[in-house]
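Just passing along the structure, written as structure tokens.
The complex is shown incomplete by one protein chain, all other protein chains being positioned as in the whole.
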Amino acid sequence: GESSTESSGSDKGKMKIGMAYDVGGRGDNSFNDSAARGLDKAKSEFGAETKELTAKTGETPADREQRLESLAEGGYNPVVAVGFAYKDAVDKVAAKYPKVNFGLVDSVATAKNVDSIVFTEEQGSYLAGVAAALKSKDGQVGFIGGVDLPLIKKFAAGFQQGVLDTNPKAKVQIQYLSTGSDLSGFGSPDKGSAAAKGMLDKGADVIFAAAGGSGAGSIEAVAGKKGAWSIGVDSDQALDPSLAKYKDTIMTSVVKNVDGGVYDLVKSVKDGKPLTGTQTYTLAKDGVSLTTTGDHIKDIQTKLDEAKKKIADGTIKVKTTT
Amino acid sequence: MELRGITKRFPGVVANHDIDITVRRGTVHALVGENGAGKSTLMKILYGMQKPDEGTIAVDGEQVSFHNPGDAIARGIGMVHQHFMLADYLTVLENVVLGSEKLYGIGDRARAKIKEISDSYGLGVRSDAMVEDLGVADRQRVEILKVLYRGARTLILDEPTAVLVPQEVDALFDNLRELKAEGLTVIFISHKLGEVLSVADEITVIRRGTTVGTADPKSTTTKQLAELMVGSELPSPETRESTVTDVPMLTVDGLRLSATDPDGVVRSVLDGIGFTIHKGEVLGIAGVEGNGQSELVDAIMGMRQLDAGVLTLDGADISRTPTRKRREDGMGVIPEDRHRHGLLLEAPLWENRILGHVTERPNSKGAFLDLKGARADTERIVREYDVRTPGIDVTAASLSGGNQQKLIVGREMSHDPKLLIAAHPTRGVDVGAQAQIWDQIREARREGLAVLLISADLDELIGLSDTLRVMYRGRLVADADPATITPEELGSAMTGAATGHLEAPDASPASEDAAPDGADSTDTDPRNGGEDR
Amino acid sequence: MSATATSTPPPAAPKVSGGKGGRTRLSFPVVLLIIAGVLLALSAVRAITGAEDVTSAGQISAALAMAVPIGLAGLGGLWAERAGVVNIGLEGMMILGTFFGAWAGWQTNPWLGVLAGVVGGMLGGLLHAIATVTFGVDHIISGIAINILALGFTTYFAKLWFNSGEAAAKGGSPKQSPPADDITSVTIPGLSDWLHSIEKHHWFFVSDLAGVIGGLVTNVSLLTIVAIVLFVLTFFVLWKTSFGLRLRSCGENPVAAESLGVNVYTYKYIAVIVSGGMAGLGGAFLSLVTSHIYNEGQTGGRGYIGLAAMIFGNWRPGGLAMGAGLFGFADALQLRNGGESVHALLLLLVVVLAVLAAWKLYRKSFVQGVVSAVIAAAVLVWYLGTDTVPTEFVSATPYIVTLLVLSLSAQRLRMPKADGMRYRKGQGK
Partner (left out) sequence: MKKIDKERLLLGIAAPVLAIVVAFLVTALVLAATGKEPFSAFGIMFDYGMKSDSQVYILNKATTYYLAGLAVAVGFRMNLFNIGVDGQYRLAAFFAAAVGGALTLPGALQIPLIILTAVIVGAMWAGIAGVLKVTRGVSEVVSTIMLNAIATAIIGYLLQQGRLGHLDEAGTKISTNPIPESSHFFEFPTTPSPVWGFIVIAVVAGVAYWFTLSRTRFGFDLRTVGQSGSAAEASGVDVKKMVVTSMLISGAVAGLVGMPTLLNDSYEYSGDFPVGIGFTGIAIALLGRNHPVGIALGALLWGFLERGTGKLEFEGYDKEIVGVIQGVIVLCVVIAYEVVRRYGLKRQQSKVGAELAAQAAARNNDQQEVSA
């Protein structure tokens, strides 16, 4: 029969940007939202037309391919896939649509017409580790990961290294909330809170939670203990309206500036020189950074800058696995 | 109490058709009729469990309409059902007060009241026992107590004696007379016409859903009553000539079986069972239900692991043989509960014909089913055994109980069994079908079939058997000659009151002189054969 | 009746009735003894291995918080199954509870949220009742259908209601609601501190006891207290009132109940709706107490776990409480850097298995005895050869424990006799 996409063509002239978000999508107060900000900026700047689609829980690779394909066929160019889960789908679809430019956030694709946008999470985490070690009274800090995925482990590795480089006598507790394909660790604030309390009971006074929605539980638990700090992730959690109550105990957040990556890609396409290959957004390029809302890290800013410089010039190599 | 023009239709059957009955206060009123005549349905209507399609009910001259049993209870009507309505895992107290908690609460007041009733009618009910632990007779008394507890002035007893031995029946009747003396009304259903004549003040006969007449117990004989019921003469299970040979077909030796209950307490359910059934012999086992008969059947069929003992079928040791193999080797079964063990209710008749014989011809060839063969053979069974059905594709559930039973008998007989285990083969089956089933058993017996017959119907048992054994608390405690024994004597052995060989026709319940101890008498059968009859 | 002139003693004694009505029912002192025994074992493990967290107040407090939603789901299961309706839809009803709880909670106040959660769960229960009681659908099938429906429904409406307007401004997202206010927690002043100071000494047993009690009196949410009250109330209502008797009779023998004028449908409906309400409350507890927001997937299968806890507890509130406690304990252990603690508990497992093996061998169940002994030895080797348990296995602890416990005890359990069976009005003969 007739294919759904046979008839469609792109009208030249107006730029059309397609976005395929990971689970959660726009509004997740996290890295999808960050990507959305990049899109919004590009949209208003270039007067582009946009189409945003979102993944749902429990998808197959075929579903992701379908999503990208429908965008590519719909004449959207570039098509940006947010999240490493899209890697295989991007490879396949990009090969099929060599004239379309793709973006892939958080993973590295093999196809030529893809701009792989990756971040050095471990470097941002390293800085967080430095801050934690400096702020902790007796060197007891904790890391809570939502699920023990490689991406989250990168955070853990950088954090641990940052802490220990700053205070070799410090102790880092690491705890994941769920395992493997059980992604409940990203959506269980109660688990985040229980884990954080466990760490606080053992004397930790700075806790970094890279645990999606569960992080809110950790931040809340930390707020219940006097003098303890929490470190947020993915977005500036001190500005998150749902955490407004605890913002004074959120020391900083490790953010990935996905918006920058997305914007760069769109701009490059607009300019006719589409980015391809791997763009690594490092600490040095502000691809990852610490937020300063509330000025809680003002007092240690110089030390942080020092560490940042060392990472930038390669004096410090941050590990990606613990 | 008056019932006028009661009609009740079920899909496909008219259970009651224009029934009129008048019951006078302070009498025992008996209701008799064939199976399926509509007695229970009528009583359920009177008790508010079912609504009549037509007709009226008047109590004490006042017209009433019952929407549920609660309404009937409020009118002083109570019913003891044909099948016990007790919750096993609740205590007697809880079972009794259920639904009428307002009367005396659910605590000590109720306990005291139960004791009071129990004492005044000599029921001997313990209110804190678990129903699960009670025997049949005790359960029956709990049922009666339930009714009395609610202050009923009219008692409906639906076949209360079916599961009781004669002595227990007598005791029950004493209770009933006592109730009558207090001014209570009793409506009483029974198939045992002798009983009916002895206890009733009035009798109403129902046939095919309508009242066909009333009888005065003083001037009626059982024969007349039976003819009124059936419209013709009653069939008799009497076996005329003996066909017993001396070739053993099934030998059971030293059989022991125990069960573990949820507490981990191991108790013995069968102990030291031993007997031999010869070719052409019917061995009847009498006993109050729950004394190990079902377990015995299970053990012989191989559904339960023996703790000890040897089973020999036609010379081969089958003690460890799986059920399927035993059936292939010639064991046929008419199960006690056909709905649970004999049929797939929602499967068509031809699939039910395959059930239990799936490995045998004509049902299968090798690993595959032979649908054609099975269907053709089902048609044959339906024809030869007079199963009333419009076809073999209807589900078993849509046949009446008697026709279901005929299908089962036909199926089992179609594989030329060497041994037939027949547990209550005619229970709940109407008179016509009953006679047919008896004929088939007799026929096969003549050709050398050995039959293990278990029945609660003592007439059937005495009539069909060549040898009789009595089972009591998991043991065979007595044996008897069906030619001379009376149901009363058998009954006393069934309650454990008599053991050993039950001899003289007028022997008192305790004829111990002939009794070695129970275990011994089970190992050897002193009177194998029975050719002398 | 009459004719009891028996000459032979009954060869096989009939079953002895297990005292006053119950057989597996434990008396209060026995329960206390068991608890003391468990505590003793735990403190021994703690003393030997130095895994201090096993009996700390924090651990117990976390265990309690983890146990409550499971316990409430189980309580829901208990209500339904006591009336003869299997409720595997608890998970879905719990999801409805988290969703509606948070939905009303963030807009008004958390107590109204709790109410909404309960009502949401009840709606799920009502659906289940309609399907199973009125239409006679197989209970498990209906339950599964309700789980699918509840998930679909909440996912759709979460996106609609939490990701726009004021909700979005207050931190809502397609998968998450804006936060609701706190429900007050209470601490017994003085006592907590005193217990805490004792706990810190790490005295054998005494500190453990202090830790346990401390965990139970510190920072307890009012809703936790409500949950505990519900347990007691459930026991009282189901076993001490005529309403409860009628309800239970529907699960034991509905035909008998019907014949005594009990309207079985009504009681089943009530039971299943209450069941949904309990599960909904469990959900609301998750979205209003242990966190202040609804999150997609927040229940994480707790409805099923609640069901398992109820079976574990032999369909009785006390047993269920123990089962839920065990789950909560394992869950909390796992989340509080459980590797070491679980590793320590391996030692306990070795002892339990060894005792079991000895018992089985003594009872001449050689196969079971040997199997237990071999497993005990294997676990001991594991214990000695490592010093922590990998996270993945720690997270599986509650499930493995359930399987183990059920395989050891399932045969002793007794569910209501008519549980899960279809019942039609007038089906009695």
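Should a chain be cited, it is by its letter among A, B and C, assigned in written order, with residues numbered from 1 in that chain.
Operating definition for what follows: contacts are C-beta pairs under 8 Å (C-beta built on N, C-alpha and C of every residue); 3 or more make two chains touch, one makes a residue touch a chain.
Computed from a predicted model, the values in this text were never measured in an experiment.
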Left-out chain, listing which of the shown chains it touches: A, B, C
Given B:33, B:209, B:274 or B:356, the one touching the chain that is not displayed: B:356
Residue in contact with the excluded chain [from C:169, C:400 or C:421]: C:400
Selected residue (touches chain absent from view) among A:48, A:95, A:134 or A:151: A:151
Of A:230, A:268 or A:320, the one touching the omitted chain in the full complex: A:320
Selected residue (touches chain absent from view) among C:48, C:148, C:206 or C:225: C:148
For subunit C, residues in touch with the removed chain: 88, 127, 131, 135-138, 140-142, 144-153, 155-160, 301, 304, 307-308, 311, 390, 392-393, 395-396, 399-400, 402-403, 406-408, 410-411, 413
Where the unshown chain meets subunit B, residue by residue: 11-13, 301, 303, 322-327, 333, 335, 340-347, 351, 354-359, 364, 367-369, 371, 388-395, 397-399
Missing-chain contacts mapped onto subunit A: 1-5, 51, 53-54, 56-63, 66-67, 70, 74, 84-85, 87-88, 106-108, 116, 118, 148-151, 154, 179-182, 278, 320-321
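Operating definition for what follows: only the chains that are shown with their structure count from here on.
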Centroid comparison with subunit A (C-alpha atoms), farthest chain: B
Chain occupying the most central position, where position means C-alpha average: C
Distance between chain centroids, defined by C-alpha means - subunit A, subunit C (Å): 37
Gap in Å, rounded to a whole number, between the CA centres of subunit B and subunit A: 75
Subunit B and subunit C: spacing of chain centres that average the CA atoms, whole Å: 44
Of subunit C, residues touching subunit B in the complex: 1-8, 10-18, 20-21, 23-24, 240-242, 245-246, 248-249, 252-253, 255-263, 411-414, 416-417, 426, 428-429
For the subunit B and subunit C complex, residues of the former touching the latter: 40, 47, 49-50, 68-71, 73, 79, 81-91, 94-95, 97-102, 105-106, 128-130, 133, 135, 137, 146, 167-168, 170-172, 261-265, 267-269, 271-272, 292, 472-475, 477, 492, 495-499, 509-510, 512, 515, 517-519
Complex interface listing, subunit A residues touching subunit C: 23-29, 54, 56-57, 148, 173, 175-180, 182-184, 187-195, 197-199, 201-202, 213, 216-217, 220, 240-245
